[in-house]
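Shown here: the complex without one of its protein chains, the others still in place.
Showing chain A:
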Amino acid sequence: MSNILKIIFSAPLSAKFGMLVVLIYSIVAIFAPFIAPYGEREILGRAFELWSDKYLLGTDNLGRDMLSRMIFGARNTIGLALSITILAFLLGSLTGMIAAALGGWVDQILSRIVDVLMSIPSLIFALLILSIFGTSVPYLIATITVIDATRVYRLARATAMNVVVMDYVEVARVRGEKLGWVIRKEILPNITAPLLAEFGLRFCFVFLFISALSFLGLGLQPPAADWGSMVRDNATLITFEDMTPLLPAGAIALLTIAINFIVDWMLHKSSGLKDVS
């Protein structure tokens, strides 16, 4: 525990800032109902009220409290992005490791499927699928998970390829260990570090992607609060020199910057250690 604290305190300012931002966002997201002054879907006053003591950031296009929606939006958007990233990592790394461990036609088929999926621009692919299945949350999750898992697959397969040629994997195989054992005990521990560093970047990608879809009106559907759709719904305010609609967009940007800072530091740290040894 004290070791972890020591590492955190030795981080450069940018990474510390990043961790602080992530911490604040997580607290806001987890305790949203206790922090928010009003409910997520409560219609309180007139539409587009200005900033006041009652409504700190004014009200939105339907007269709901902007600040409360921002706070619940943190929960919805981050929660969704996080679960999709986790699912994508499970799917992508598992298939990637299987492809690397088995090789042969399994590897060929999986890799060619991933090649084709990756050659379609991800936004276009998502739009196509959503137009067929409609914009409901389960399909949204499934679509983005598949898109994101292809990228994870590439990384997991590439790193696992370096591991499967090692002697200890050969030994395990000769000893008669099953595929599951080889993946869990031999391959996975050796590719965890690069996968973890990738996790931050993938999360950013998913987070921005969901926000973009929501902004287009195809992500999380109302009345659920979501930062992307909040920008879209209140964009008209900008023409009246009001910055409020930029706040959710800024919140998105701030979180991605913070995570990038942390990932930068982690990558730098791991590559720096390699230089020494």
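Rule of thumb we're sticking to: a contact is a pair of C-beta atoms (placed from the backbone, for glycine too) under 8 Å apart; a residue touches a chain by one contact, two chains touch by 3 or more; residues count from 1.
As a convention for this text, contacts and distances are computed from a predicted model.
One chain of the complex is hidden; its UniProt record names it "ABC transporter permease", one of "nitrate reductase (quinone)", "Heme exporter protein B", "L-serine deaminase" or "ABC transporter permease". Within the full complex, the residue among A:G79, A:P121, A:P189 or A:P222 touching the omitted chain is A:P121. Contact with the chain not shown here comes from a single listed residue; of A:I24, A:I141, A:A212 or A:L267, that residue is A:A212. Against the chain not displayed here, chain A makes contact via residues 115-116, 119-125, 127-135, 204, 208, 211-212, 215-218, 228, 231-232, 235, 238-239, 241, 243, 245-246, 249-250, 252-253, 256-257, 260-261, 264.
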